[in-house]
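Just below is one structure, and these are the notes that go with it.
All protein chains but one are shown in place.
Going in written order, the chains are labelled A and B, and every chain counts its residues from 1.
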Amino acid sequence: MKEVKIKTRDLTLFYGAKMALNSISLDIPEKEVTAFIGPSGCGKSTFLRTLNRMNDLIPNVRITGEVLVDSLNIYDKQIDVVNLRKKVGMVFQKSNPFAKSIFENVAYGPRINGINHKARLEEIVESSLKKAFIWEEVKDRLQDSAMGLSGGQQQRMCIARTLAVEPEIILMDEPASALDPISTAKIEELIFELKKNYTIVIVTHNMQQAARVSDHTAFFYIGELVEFGKTKKIFTTPDKKHTEEYITGRFG
Amino acid sequence: MDNQTDKKAFVFTKESLKKKFRWSEFLSEKIITGVAFLSIAIIVLIFFFVFKESLPIFQTRKKEAPKVEQVQKQEQYGEKAKGQTNTSGQEQYGVTTKDTMMIENQVQTADTVTHGSDEATFKSLAGKHWLPVSDNPRYGLIPLFVGTLKITLIAMLFAAPIAILAALFSAAFAPYWLRELIKPAIELLAGFPSVVIGFFALMVMATFFQNIFGYDGRLNAFVGGVAMALAAIPIIFTITEDALTAVPRTYTEASLALGASKWQTALFVILPAATPGIFAAILLGIGRVFGETMIALMATGNAAMTSVNPFESVRTLAATIGAEMAEVVFGDTHYNVLFLIGSLLFIFNFSLNALAEFYVKGKLVKRFQGKQS
Partner (left out) sequence: MSRRNSITGGFFIGLTAFSAFLIIAAIIILLTVIIIGGKGTFSWEFLTTFPYDGMMKGGIFPAIYGTALLVLIMSVAAVPFGTITAIYLTEYAHEKSKLAQTIRFAVRTLATVPSIIFGLFGLGFFIKFVGGGMDTVFFGGQLKWAQPNILWASLTMALLTLPVVIVSVEEAIRTVPRELREASLALGATKWETIRRIVIPGSRSGIMTGTILAVSRGAGEVAPILFTGAAYYLATLPTSLSDQFMNLGYHIYIMATQSSNVDQTLPIQFATTMVLLLLTFTLNLTAVIIRARLRRKVK
C-alpha cells in the first residue's frame, strides 16, 4: 500500500440527536481510487462530505473524532476551511455548472485565487479541460454558456473546474449516477487517468463501477463501516457475510 | 506534468492551512448585518420622531405651576412661533390684533386666552369639535375617530366578504387557468395608486351613487368606503388565498372520502381550517383602510362630523394629517396635534400587525401540526 493521504479516527457525526456516522476509522491511500459503497442512507455521502468539511454548512451537525489530511487534523480550530477546500476538491452528484460561460466556469477557481492575467487563465482553462477529456469537444465554444452542454459534458466540465484549483484530493459524490452509459464510461476512464496525480475518493451506488475503477473499497451500512480492503478482495472473498450479501445483490 | 508543481497557484503546507483572517469577509459580514439592522432602526426612528413632534402637547399640560412661570414659558413659546412665521404667531397668541373682529375673544383678556388655549388643547382632545384654525382652536379627536371607524366599517363590509369569497373561488373551485388569471389581476389591482382610485371615486363613483341613492352630498363616507374597499380587497384576497391553499390536502381528501361534495368541503372544512389566516387578512385590511390618506382626502368630503349616517361626509384621521400638515406652522399646537394623530395611527397599525403576526401564526402552527388537543 502507498502512503496514507487521509486518515480518520473514530469519526462520529450527529444530525441533531440522530447518529449518522458511528466511529469510522479508515486510511485512504495516496494517488489511488477508494470507493465507498452501501445502500442509500448508509452514510457514505455524509462521510465523504466530512473530508472537506462541507457538512459545516448544515446546521445542527456535530462531529467528534479526527480527520487527518497529510497528518493534519482538519477539524482543528486552527484550520482554514477555505484553503482546505482548495486542497480537497469535490465533484457533486448532480452536475452544477454556474450560469456563466464554459471558460468562466473553469476560470472561477483560479480567479478566486487572485489570478486575473488573461493568458495565464487561458492556459489553466485549457490544461484543465484537457485533463478532464473535454477540451476537444468545447475548445471552439469556450464563451458559450455551460448550461448548453449535455449532462455528461457538464459533469466533465465540473471536474475540469475542480482540477483548475489544483487540488491534491478529489472527492466524487456519485459523479455518474445521473448519466447515460457512454458518459459514465468516459467519466470512469477519466478517473483512471486522474489517479496518476490525484488521490480520489468516490461514492457510488453502482457496484460494477466500484469494481471497475477503484483500488480500495469501503462498505458502509447504517452509519457504520462494515468492511474496508482491496477492491479485488472485497468483491471476491469478503470477510463479512453482510458485505457478501450486499455485493451479490441480496439487499440494498 | 513536471512543471506543474512550480506553476501551482497555491502550495499546501501546514502554514497555508492555518486559519487566516480575511478583511473582506469580516467587513462584508459586519456591513451586511449592519444594513439589515436598518429595518429595525427605521421602525424605532419612525415611532420616536413622530411621537417626539407630538410631545409638546403633554409638556404644556404638566406645567400647571405658578402663574408667573407659566406666562414666561408662554412668552418664549410665542416668540419661537413668531420667529418662524409672524402671521400665524399672531393669530394664535396675539389676541390684540384680532379682538376687533371676533366677539368671542373680546370678552376674554389676553392672559386667559393664551392660558386657556394651552390647557384647553389637551382637554379638547377628547372633545367633539375639530376646529384647529378657529380663534379658539379646539382639537377634538372624537369626530375624526368616528369618521375613521365609520369608513373602515363600510369598507370592510364590502371588501371582506367579496375578497374572502373570491379567494375561496380561486383556491377551491376555479379551474387552474382561471386562477392563473385572477391572481395576477388582483396583484395588478394592488398596484393601482390610491390617488387614482381616489380620483375615480371623486369623479365617477360619487356621481354614480348619487344618481342611485339620491342623497345630497356627493362626497360622503359611503363613497369613500366603497373606494377604500378597492384598496383593501387585494390584501384580504391574497392573505386569505394563501391561508386557504395552506390547508393540508389530507383535510380535503378526508372530507371528500367521507362523501362530502366539493362545496361542502370548501365551506365546512377548508374555510374553518383557515380562519386564523382569514382573521389576519381582515386585520391587515382594516389597517390598510385605517391609514389610507389619498382616497379619504378625495372622496369623503372631509367634514369633521360626529354622525352615524353613512351618507354624510366624514373626515378621517389620516386625511386630517394630509390636508392640514402642509398649511400648519412648524412647532405650533396644531402641528403637534397632527403628529399626535400620526402617533396614534402608527400605534394602532403596529398593534394590528403584531396581533396578526403572533396570535394568528401561533394558532395556525398549532392547528396544522395537530398540537390542539
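Quick note on the criterion: contacts are C-beta pairs under 8 Å (C-beta built on N, C-alpha and C of every residue); 3 or more make two chains touch, one makes a residue touch a chain.
Bear in mind the structure is a predicted one, so any value in this text is a computation, not a measurement.
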item	value
Contact with the hidden chain (one of A:109, A:175 or A:238)	A:109
Per the touch definition above, residue among B:57, B:144 or B:168 touching the missing chain	B:168
Touch criterion as defined above, residue of A:102, A:142, A:165 or A:247 at the omitted chain	A:165
Touch with the omitted chain, as defined above, among B:58, B:213 or B:263	B:263
Residues from chain A at the interface with the omitted partner, ascending	52, 54, 57, 59, 82-83, 85-86, 89-90, 92, 94, 96, 98-99, 108-109, 112-113, 158, 161-162, 165
Contact set of chain B toward the excluded chain (per top definition)	22, 24-25, 28-29, 31-33, 35-40, 42-43, 45-46, 49-50, 52-53, 161-166, 168-170, 172-174, 182, 184-189, 191-200, 202-204, 230, 233, 237, 261-264, 267, 284, 287-288, 290-294, 297-298, 318, 321-322, 325-326, 330, 338-339, 342, 345-346, 349-350, 352-354, 357
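The definition used in the following text is that only the chains that are shown with their structure count from here on.
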item	value
Distance from chain B to chain A - Cα centre to Cα centre, in angstrom	56
Chain B partner contacts - residues on chain A that touch it in the complex	70, 72, 74, 77-80, 82-84, 86-87, 110, 113-115, 165-166, 168, 197
Partner chain A, residues of chain B touching it in the complex	1, 4, 8-10, 12, 14, 16-20, 22
